[in-house]
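For this view, one protein chain was removed and the others were kept in their places.
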Amino acid sequence: MTADPVTSLIDAALAEDIGPGDITTDLLIPAVETGVGTIFAKEELVVAGLDVARRVFARLDSRVRFDPARADGDAVAAGTSVAVLRGPLRALLTGERTALNFLQRLSGIATRTRAYVSALGDRRTVLVDTRKTTPGWRYLEKYAVRVGGAKNHRMGLFDGVLIKDNHIAVSGGIQAAVQRARSGASHLLRIEVEVESLPEVDEALAAGADVIMLDNMDLPTIRAAVARIAGRATVEVSGGVTEEGLTALADAGVDLISSGALTHSARSVDLSMRITHDSDP
Amino acid sequence: MTADPVTSLIDAALAEDIGPGDITTDLLIPAVETGVGTIFAKEELVVAGLDVARRVFARLDSRVRFDPARADGDAVAAGTSVAVLRGPLRALLTGERTALNFLQRLSGIATRTRAYVSALGDRRTVLVDTRKTTPGWRYLEKYAVRVGGAKNHRMGLFDGVLIKDNHIAVSGGIQAAVQRARSGASHLLRIEVEVESLPEVDEALAAGADVIMLDNMDLPTIRAAVARIAGRATVEVSGGVTEEGLTALADAGVDLISSGALTHSARSVDLSMRITHDSDP
Amino acid sequence: MTADPVTSLIDAALAEDIGPGDITTDLLIPAVETGVGTIFAKEELVVAGLDVARRVFARLDSRVRFDPARADGDAVAAGTSVAVLRGPLRALLTGERTALNFLQRLSGIATRTRAYVSALGDRRTVLVDTRKTTPGWRYLEKYAVRVGGAKNHRMGLFDGVLIKDNHIAVSGGIQAAVQRARSGASHLLRIEVEVESLPEVDEALAAGADVIMLDNMDLPTIRAAVARIAGRATVEVSGGVTEEGLTALADAGVDLISSGALTHSARSVDLSMRITHDSDP
Amino acid sequence: MTADPVTSLIDAALAEDIGPGDITTDLLIPAVETGVGTIFAKEELVVAGLDVARRVFARLDSRVRFDPARADGDAVAAGTSVAVLRGPLRALLTGERTALNFLQRLSGIATRTRAYVSALGDRRTVLVDTRKTTPGWRYLEKYAVRVGGAKNHRMGLFDGVLIKDNHIAVSGGIQAAVQRARSGASHLLRIEVEVESLPEVDEALAAGADVIMLDNMDLPTIRAAVARIAGRATVEVSGGVTEEGLTALADAGVDLISSGALTHSARSVDLSMRITHDSDP
Amino acid sequence: MTADPVTSLIDAALAEDIGPGDITTDLLIPAVETGVGTIFAKEELVVAGLDVARRVFARLDSRVRFDPARADGDAVAAGTSVAVLRGPLRALLTGERTALNFLQRLSGIATRTRAYVSALGDRRTVLVDTRKTTPGWRYLEKYAVRVGGAKNHRMGLFDGVLIKDNHIAVSGGIQAAVQRARSGASHLLRIEVEVESLPEVDEALAAGADVIMLDNMDLPTIRAAVARIAGRATVEVSGGVTEEGLTALADAGVDLISSGALTHSARSVDLSMRITHDSDP
Partner (left out) sequence: MTADPVTSLIDAALAEDIGPGDITTDLLIPAVETGVGTIFAKEELVVAGLDVARRVFARLDSRVRFDPARADGDAVAAGTSVAVLRGPLRALLTGERTALNFLQRLSGIATRTRAYVSALGDRRTVLVDTRKTTPGWRYLEKYAVRVGGAKNHRMGLFDGVLIKDNHIAVSGGIQAAVQRARSGASHLLRIEVEVESLPEVDEALAAGADVIMLDNMDLPTIRAAVARIAGRATVEVSGGVTEEGLTALADAGVDLISSGALTHSARSVDLSMRITHDSDP
């Protein structure tokens, strides 16, 4: 993995928060003082982002030692300590909010994803994310989805062919679009088509789509589509997916369920940091 | 305003989504074709981020013309068109998701903020945000909060002195901390202290704090604190703020209510984009 | 397409050549003087990179007008003018070498690729490139390959699964590798395996590889492999590909021939620029 | 030396190849596994770029240990191991192609340069490169030329005055150009003029050029020019230089021979990397 | 503190000085040779910038060991050694000028500031700087001012409200301006107004300004203003401040004196570096 986008995001986050300096900390705490910080969960959650938190502090001061007490993917109870930090007090205080801001969002996504995955139980249907991620956070949020137990859809527009409604509308229909994509795309890529009705399912099948995405269909239509496709293409459903509706979708026989809410609407979970002076008991 | 962090975020967002190219669009749509795109609300919401959306497309292709149909801050009903775009179809298709990802998050924050502000009615208490923003998004999310009708707390660690619990714990108490801050900080800055009990309120007052933040107190304690402070300092409450609890807090006489949930847990609202070919009716 | 890596490369190229200033030009030519430049081929070649050349001059001075006389992909004879530039003489002189350096390399690749593609005639076998590109030039060189008439293999390590000899050596064999890749990779990706012998072909088939790359095999073995695969997987050959050997490989029935020499060893073709003063006849 | 342009090029190379991740390697190889890689020559060549290769892997993972078995400038036979690497298997696999792409190009230039230099034997004529380098690679390619045994001409437009044909055409002739350059240029720079005929040689001499470049002249004209100059200026020949023609040029008495082909048309030489698991024998 | 702007400035400084290489040093000194460098004062001065000097060399070669012999803020006599460096000779020679350029400017500012502060003796009036700093050097120059013993005014336009003459001229007068600033600015900021006459002092007081800056007033007017303000606002004087005039201003009763000359017109002080070979006695 290349860490550059994440490093850039960490740097941007520190820059926007600290700017030319953390006035309060710099005035109150002598540079030589050291201390201990403990990051702990304030509610039940699935941890994600510990390494990002570590890098936030490392960026501020390479002397900060960051010891994870739990690992990404662990489900922990309220009150659980997830990491202990030791080092210059200034770095602990200055990095606290940024590190927590990363952790609370990524753990929020992992927590929600885990709930969805648990709802599916051992069904063979796979839960995947979408491109509805927070701009600048694609890599991290897709990571949190994996930590939560789901799989990723394509990372972006560059590593998968997905012919959507707007593409079809402006390129002369499903048949033409699939054909053009097939002849131009790399031999390592499969072709997915988004459809909105059963006739479009038939068109996509006839065009030779490898994957068919059923967009915003009701359950009976989804069941009909699955029957019609009959294994000749992979079937994905998308749109209006709720935690409660997951099992019905899976039981309708689809291969993949994609949910944008995993990333764009997971609420942050609550974590906090307690800092004490080294000379304290 | 310097646009640099926002420009960087837009560039990062496009880079992570497009990478070396939008395979689907580039294969299906000839470079010369043009079209029209309409961005519309799929639910009731307060619009925020139209200019960011405009810049997303401008970054892709300077020929895209972006005409806002509504302005940031407008409350619109489901189905309302908020902007119309004209230009190369490739740019419209390739920028669609990134632009919507910005809009849905910023409008989500503005929508939630507006609801909170409305709840306060014409009370004199001011609603403010916190530093619990999405890393990389500080500037934009604070903007969305203003669009929603609330005010901003400090932008970061550099433009305000706020002595928090961890600072007090490691710097020898409220009295010492306020004194050190006062003698070192610029004469243009006021000093705020976070307190967790009534005795701490007294300490902060004695130390000469300009602003006192009551952290996670229950209503009776807040009322007692306000009475004790009696106008000698500005009073802010923070922690556990809900939409329902706002009026009670305001009626307790506090000057400011700060809420992290405005930014870290507002769910995205739903917007979509419909694209048609120029030759279409 | 996002232009960023190309813009960065252009900027790096100008910076390394111009540094703090083009001493000769700045001393000899007053800033106000304008002129005309003509870029022309000094040998028979296929043009590629005209837009990069345009951007080189645009970066130096937005007043330079760049009129292509030919288009990328055109095969031209020695002496043919491919572009005419008008604008400040300083920009024409300062940008000349960098623009030509881009053109001569990209046209070199397109010219060589065109020769290979012509050799294949109307056979159905597809010529593709590899990842053996000049570091920093991946996007541009793959573009030049397309201009020459061939197709691209994956852009990089992120948009295709290709299990190579070193992967197999350290991950427990073909069967295990394919299985792990299949279960983890996005549903939009196919799985390719590099094999070096007929038994490995069998293993790859048994493992369910979508594409099988025959690496450095002689013709009889390739023919045997194609027979054994019998359409159950796409077949790519790689290694030791020469212009003369192309038709034999194609006639052996393979689907794809990949050649690293298209990008790493195409010699530059010769282009030059003639500059005259505006007041000249 | 400032490493920045090289660091940028390495980063760009890794970014364009890896993007958001090396799918194959990340799926097949657990992060904790380590191994050994050996880079070896697959043909006779002069090694150049070992430190760049080292930095490619260092950028991916600081735990990779890179032990050169040979040094830049060594001429090695096919099969010779030039470096041994130890570290995380993922970094070895992910960095392999980029490192080899650097090595094969730089060693190709060094190999070709060495052949040219050898052809000159112990003649006093000096072989130099030109500005016809791969954009973005100026520093590295000029380094490879030195490794091969030749010298560098100026690095760019900023560290030497070279009045070329186009300059002369638009600045009123050789006499005026040299005079203007002399009075404006730093006292640490000498003035070189490119000439295309014997009368121009005379003009350049009369104007007081320090160095005269004979551009694309045939041997008899070169000999006449050398005779006419008679030591009053340094003599460089340029254009149409081939390995076979080098000795005749040198024997004509010129001081410097410059060749663009050293950098723009040296073919890549073949190097490979073999990777084994630590637990392998 | 985030070091990024300083790191960028160091990088820019090294890049502009070294470009593609320190020709002299690289030709004369083998890469393996090491030596000792001593930085010493050539006149009486207050040291500032030692850590920047250290970082200049660290950036060139991480093996350079930099031992400060004095600390920032120390007043030293001519001839005093302020730092000793050990490491590769190339890095010592190549970094010398850039490191000294930083030191001579920052120490110049600290030296001048110290003189001003000493002139004020133990008066309670505080000396502060302004925004008249060298572009790109805001952070460093404000640091040098603190090293010299003065305090900083706001860092920039983002961490303080200062309503200046041009603001007043275009926003409808002092009263309107203060009111608008008060209602929009963060509750952590005080409001300062620049005034040029006694009637404007009255207006500012009436408008409720927290701080009043007396701009370019003569001493009697300043005394009258102080009397009129009578402690109801903090009083700053600015404009035409000289070392000789400081005590009179202070004795006039102002709280703050700001001086742009501290940063924009402090002359560089003289420091030098002596380098010897490790094998020398």
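For reference, chains read A, B, C, D and E in written order, and residue numbers begin at 1 within each chain.
By definition in this document, a residue touches a chain if its C-beta (ideal position, glycine included) is under 8 Å from a C-beta of that chain, and two chains touch if they have at least 3 such contacts.
Bear in mind that the values here come from a model prediction, so they are computed numbers and not experimental data.
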In the full complex, displayed partners of the excluded chain: A, B, C, D, E
Residue of D:R97, D:R114 or D:R154 touching the missing chain in the full complex: D:R154
Omitted-chain contact residue, chosen from B:D4, B:E44, B:D251 or B:D278: B:D4
Touch criterion as defined above, residue of E:I18, E:A41, E:A110 or E:V147 at the omitted chain: E:I18
Residue of E:V64, E:L85, E:L127 or E:A177 in touch with the missing chain, whole complex considered: E:A177
Residue ranges of subunit C at the interface with the undisplayed chain: 11, 14-15, 18-22, 26, 60
Residues of subunit E (touch criterion as defined above) contacting the omitted chain: 5, 8-10, 12-13, 15-25, 27-29, 33, 35, 89, 92-94, 96-98, 100-102, 104-105, 131-139, 155-164, 166-167, 169-171, 177, 180-181, 184-185, 189, 264-265, 267-268, 273-277, 280
On subunit B, residues whose C-beta touches the chain left out of the figure: 1-2, 4-5, 138-139, 155-156, 158-159
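The working rule: only the chains that are shown with their structure count from here on.
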Shared interface partners, meaning chains that touch subunit B and subunit D: A, C, E
Set of chains adjacent to subunit C and to subunit E: A, B, D
Superposing rotation of subunit B relative to subunit C, computed on C-alpha atoms, to nearest 5°: 120
Centre distance in Å when subunit A and subunit B are each reduced to the mean of their C-alpha atoms: 21
Sites on subunit D at which at least two other chains make contact: 5, 15-16, 18-22, 138-139, 155-156, 158-159
Touch-based graph of the chains, sorted into line, ring, star, complete or other: complete
